[in-house]
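The complex is shown incomplete by one protein chain, all other protein chains being positioned as in the whole.
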Amino acid sequence: MQRRRLRLGMVGGGQGAFIGAVHRIAARLDDRFELVAGALSSDPERARASALEAGIARSYADWREMARAEAARDDGIDAVAIVTPNHLHAPVATAFLEAGIHVICDKPLAVSLAEGEALAKLAHSKKRLFALTHTYSGYPLVRHARELVERGELGELRVVQVEYAQDWLAEPVETGGANKQAGWRTDPALAGPAGCLGDIGTHAYHLAAFVTGMMPRALSAELHTFVPGRRIDDHVQAMLRYANGARGMLWASQVASGAENALRLRVYGTKAGLAFDQEEPNVLWFTPLGGAAERLTRARVASPVAAHATRVPAGHPEGYLEAFAQLYEDAALQIDALNEGRAAPAESLLLTTVDDGVDGLRFIEAVLKSSAADGRWVDIEGT
Amino acid sequence: MQRRRLRLGMVGGGQGAFIGAVHRIAARLDDRFELVAGALSSDPERARASALEAGIARSYADWREMARAEAARDDGIDAVAIVTPNHLHAPVATAFLEAGIHVICDKPLAVSLAEGEALAKLAHSKKRLFALTHTYSGYPLVRHARELVERGELGELRVVQVEYAQDWLAEPVETGGANKQAGWRTDPALAGPAGCLGDIGTHAYHLAAFVTGMMPRALSAELHTFVPGRRIDDHVQAMLRYANGARGMLWASQVASGAENALRLRVYGTKAGLAFDQEEPNVLWFTPLGGAAERLTRARVASPVAAHATRVPAGHPEGYLEAFAQLYEDAALQIDALNEGRAAPAESLLLTTVDDGVDGLRFIEAVLKSSAADGRWVDIEGT
Amino acid sequence: MQRRRLRLGMVGGGQGAFIGAVHRIAARLDDRFELVAGALSSDPERARASALEAGIARSYADWREMARAEAARDDGIDAVAIVTPNHLHAPVATAFLEAGIHVICDKPLAVSLAEGEALAKLAHSKKRLFALTHTYSGYPLVRHARELVERGELGELRVVQVEYAQDWLAEPVETGGANKQAGWRTDPALAGPAGCLGDIGTHAYHLAAFVTGMMPRALSAELHTFVPGRRIDDHVQAMLRYANGARGMLWASQVASGAENALRLRVYGTKAGLAFDQEEPNVLWFTPLGGAAERLTRARVASPVAAHATRVPAGHPEGYLEAFAQLYEDAALQIDALNEGRAAPAESLLLTTVDDGVDGLRFIEAVLKSSAADGRWVDIEGT
Partner (left out) sequence: MQRRRLRLGMVGGGQGAFIGAVHRIAARLDDRFELVAGALSSDPERARASALEAGIARSYADWREMARAEAARDDGIDAVAIVTPNHLHAPVATAFLEAGIHVICDKPLAVSLAEGEALAKLAHSKKRLFALTHTYSGYPLVRHARELVERGELGELRVVQVEYAQDWLAEPVETGGANKQAGWRTDPALAGPAGCLGDIGTHAYHLAAFVTGMMPRALSAELHTFVPGRRIDDHVQAMLRYANGARGMLWASQVASGAENALRLRVYGTKAGLAFDQEEPNVLWFTPLGGAAERLTRARVASPVAAHATRVPAGHPEGYLEAFAQLYEDAALQIDALNEGRAAPAESLLLTTVDDGVDGLRFIEAVLKSSAADGRWVDIEGT
C-alpha cells in the first residue's frame, strides 16, 4: 500500500525564481510529497499570488510565523523546502528545526562556516532530517560511479579533475534589475562572500567528494572577477592535494562563453578511469588502464544504487528533474523512518547531509583564504 | 491563479506494467491532473492492490462499470488514460467517449484500420479530446525540428531516414511468463497483427510524419521474425515514396543487439539537413548544405514551440518523462478549452490526435499488405 | 634490410583530378613504391605538365604506348595504378595485364558485369596482382570488425545497415564544366550506367560484404535522380536478403545536405552489434546484447589484422590516406611474393581482389534491374 504523502512547506521560490519551481516538480514527481504551505516571498502580496499560482493552500507572509503555525497544526507540514537566497538558509532552517520540522535546503548550507557548524549542531540535536539538495548526486550514474570507486574498480585514486562551466554571467546581466537570479547571486549581502565559488564551485567540489569518497587535505586557489563592476567572483581555479597523495584540479566559471551547465568529473586510479558529464547524465564512461572505454548506461548497469534512482528503462533518458526528485524520494524514505523511529533504508542514505554542507563551507573558506594569500596552499580544516 | 487540477482515471497499468507508471508520473509532473479512479487490472484483486499502491481513491474491477459510474458522479473523472494492451484500446476508448469523458490513449490507436476509423468518427462526433501518446512528439527539439521544416529552413525535402532499434526481444523472452511486457506484445490476440511494427515501427513512422509534415504516398516493406517460435514480427524494413518526390527508409527492429531505445530521424532538404536521436533528446543537429553542423540545444534554441515544452534552463537535461508530461500538459490545455467552450491555445495543438492514430493504422495496413505481396509498392490509402 | 621499392606507373590522375593525387600519396606513404612513369591525361600537353608537377620521370601521351614501352624496359614499372574515369578501367587494365604488369585499379572495376568478368578471367590467367582500391577496407578497425564477425563474437548475423551519404552533388554542379569531378561522374558515357550507385553505393556494398563475409542473395532497390537535368542517379535505396536469413538496408545519396563523406556500417548478430563510421575511423563500437558499448580504438585493440594496418600508437589518429596506403602496402607484399614465386603473407590477403570487383558489378546490375522493375526482388547472380 502506498504510504501517506508527506506534507511539504516551502520558503522562498516565488514568481521569477528558478529553483523554487524545480523543487516543486521534484517533490511531486515520485508522489511522496504534497505541497500545502508556503512563504514564497518576503513581499506579502507576491507571496499570496505565488502561492495561488502554485496551488498551495496555506500562504504565509513570514517564515517565522509559518514555522510556528505549522508546528501547531495537527495537519502541519512534515518538512520544509528552503529555496531562498543563501543568506537566509541558516536562519530559516534554524526556525523550522526549532519547530521540529524536517528540512530540505538548497545549497550552499550557509554563508559562513561558523553559521553552518551551528546549524549542523542544531540539526543533530533535534534529530530531524536535514537534506541539502546537491542535485547532481541524485543521478543514478553518479551514484554508480561512487560505487565503482568504493568497490576498488579504479584501484588507488591518483587524479581528480572536476569542472563546472557556465556562460550566463559572461556579461553584467545583474545590472538593471531584470534578471532576478543574476541580481541576488552576485550580491554579497544575499549570496555570501562566494559568488561563482558558492553557486557552482560547491557543486563541483561536492560531486568530486561524493564520487571519490575523499575530501582534499589542502588546496591552492585563485578567485577572479572578469566582468567589470561585479562585486563577487565569477571564476575560480584551484589545485588540490589529497591525503592519499592524489592530486586534483577544480575549475568553475560563469563566464565560459558557450558553456551551458557543463559540470564534468574525471577520476583516475591505478586500475581505471571514469568520466561523467552532467549534460549527458544517462552515460558514464569507465576505461581500464590501457583498455577500451565502456559506455555504461543508466538502466543497463547492474547496480542497486543506480536502480534505486531510476524510473524508466534503458534508452529512455532521465534528466535533471529526476535527479532532483531522487533527493526528495530519499528524503521521504528517511523522514518515514525517523517518524516511525526505525533505521532508514540503506538505499536512501546517499542523500547529502548537513555535515556534507559543512564540508562544502570548509572548502569555500579554504579557497577564500588561499586566494587572499596569493594561492598559498591552505589546509582544509577539520577533514 | 492555478487552474483546477483535472480528475484523471486510468484503465490498465496494474502491477508489472511499464507504461502505466510512466503515465502516472507524466500526468503528475506539471501538476495539471489528479489521479482519482482506476480499473488497473482485469483481475479484481490485482486491480484493488494496484490502485492502493498507486494511491488511487476509487478502484473498479471493470472498465465498463468505471465509465458508467464516473460519468454519473459530480466529481467524476474529466479524462481517462488508456494503458491496456492494444486490443482493448478501441473498446475502452469507445466506452469512455460514449460516457462523455476525454480520452488519452496509448498507441497504436487500435488493432485494425476499420476499428480506428470508427473510433475517430465517434471521437469527432462526441467533441471530446482524443490524445494519442506518441511520446517522442513531446520533446521540445522534435517540435522545433518540425518548425524548422515548416519554416522552409531545409528547403524542399528530399530524403527521410527514420529508424527505431531495440534489443530487448533478441531472445525468446516471451516464453515462460516472467516477462509480462514481452508476453502481450508478442501475442497477436493482445497486440494485434503487428508486432515490432505496431510497437515501435509506428513511433518511427509518426516521428517522421510529425517532423516533415508529410506522409508517404506509397511504401515497399518487409516484415520478418528472427526469433524462432515467435508469433509476430520483430523486425520491419521499408522504403518510402512521398508525393513531392522525396524518398525515404524506415527500419524498426527489436533484435538489434546492443540497441537500447534508438529512435533516430534524419531529414534532408535542398538547403539543409537535420538529425535527432531520442537517446540524446536535448540536442538537435542542423547542417546547411556544404556547411558546419550546428548543435542546437533544448533551451537555447529561440523557439516558442520548444520553450512551451521545456521546464528547466539550458544544460539541465530533460528526458522521456518530461516529453510524456508535455502530452498531458497539452491535453490539459485542450480539455480546459473544450470544457469552457473556447479555442485551445495554439501552443497545445501539436498534441497527437485520433486522426494521426488513423494515419498510423493506414501505415500498418500498408506494411502488412506490401510484406504479404513480397514487397510490392502499396499506396497508403486515404492520404 | 629494406626491400627494393617497386616501380609504379599511373594512368589518369592529371591536374584537377582528386583520386590521382591520393594514390600518389598512398603509394609513397609506406615507402614501398616509386612513381616513375605515367600517362596522366589523354591530352598530351596536360599529361606532360601533370607528370612534371608530380615529379614523374617518364611521361606518356597514350596508355597503350605506355604499357608496351614499360613492358619492354629492364627497369619498367612493376605495377600500374589506374585512376581514370570508370569507362577506361577495363581497357587500361587489360592492356597492362596483357603486358604482364600488375594492376592497382580504382573502383568500380568496370562499367558492366560482362566487362568485369572478362577482366577477372584475364587477371587470373595472367597470374598478375589485381588490386581494387576499396579504400575503406584498409582501415585497421574495419579489418578488426571483419575479424570479430569471423570469430563469432557477434553470433549469427541478423541485420546489416549500411549507408553512404554525401552532399556535394545536391546542386547541378556538373553543369558549366568548372567541376571536373562532377562532370565525369554524372556522365553515363564516362561513369557507366550507375551514378551514385557506382560511385559510392559500391563502397557501401563492399564495406558490408567485407565485414560480414556475406553477400546478399537478393535485393529490392530504387534508384532516383533528385537534381533536375542530371543524367544519372544521385540516390539509391535498397533492401537486402541474405542466404542465412539476415536482412539489411543500403542507402547511398549524394544529395544529403550537410553530409560530408558519411559511410557508416552497423551489423547486428544474435550476441552483439558493431558500428563503424568512416569519418571517425580510429573508433569501432562493439556492444553485446543487453550490455555496455565498448569503444574499441585503433591501436589498443589486440588484433594482428589491425596492427598490420597501423603505423602510430594509440591516440595518434590515422585517417583516409593511411587506409589507402594500406592497400598499397598489401599490394607490395603480394607483388613481392608473386615476383618471387612464393605465397603472399597472410596479413596482406585482405586486399580487395578482381573477384570482389565482379561481385560489386553483380550488385550494380541487380540494383539496376530491380529499380527498373519497380523494386521487384532480384536475385544477385552467381553468389
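Per-chain residue numbering starts at 1, and chain names A, B and C are given in the order in which the chains are listed.
Assume a contact is a pair of C-beta atoms (placed from the backbone, for glycine too) under 8 Å apart; a residue touches a chain by one contact, two chains touch by 3 or more.
As the structure is a computational prediction, the values presented were derived from the model and not from experiment.
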Contact with the hidden chain (one of A:Ala182, A:Ala272, A:Ala331 or A:Leu368): A:Ala272
Give the residue, chosen from A:Thr186, A:Ser220, A:Gln334 or A:Ser348, that touches the chain omitted from the document. A:Ser220
Selected residue (touches chain absent from view) among C:Ala118, C:Val173 or C:Ala262: C:Ala262
Among A:Thr212, A:Gln237, A:Gln326 or A:Thr353, single out the residue that touches the unshown chain. A:Gln237
Among listed residues C:Asp43, C:Glu150, C:Glu280 or C:Glu381, the absent chain is touched only by C:Glu280
In subunit C, positions touching the absent partner: 1-2, 5, 18, 21-22, 24-25, 28-31, 52-55, 166, 259-262, 278-282, 297, 299-300, 311-322
Had the left-out chain been drawn, it would touch subunit B at residues 290-297, 300-301
What subunit A residues would touch the chain not displayed? 154-155, 158-159, 161, 163, 165, 167-168, 170-171, 220, 222, 224, 226, 235, 237, 239, 245, 247, 249, 251, 253, 255-259, 268-273, 287-291, 293, 374-377
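As a working rule, only the chains that are shown with their structure count from here on.
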Would you mind reporting the rotation angle for the C-alpha fit of subunit A onto subunit B, rounded to the nearest 5 degrees? 180
Averaging the CA atoms per chain, pick out the one whose centre lands closest to the mean of every protein CA shown. B
Taking CA centroids for every chain, report which one is farthest away from subunit B. C
Between the Cα centroids of subunit B and subunit C the separation in whole angstrom comes to 43
Taking each chain's mean CA coordinate, subunit A and subunit C are separated, in whole Å, by 55
Contacts with two or more other chains, residues of subunit B listed in rising order: 259
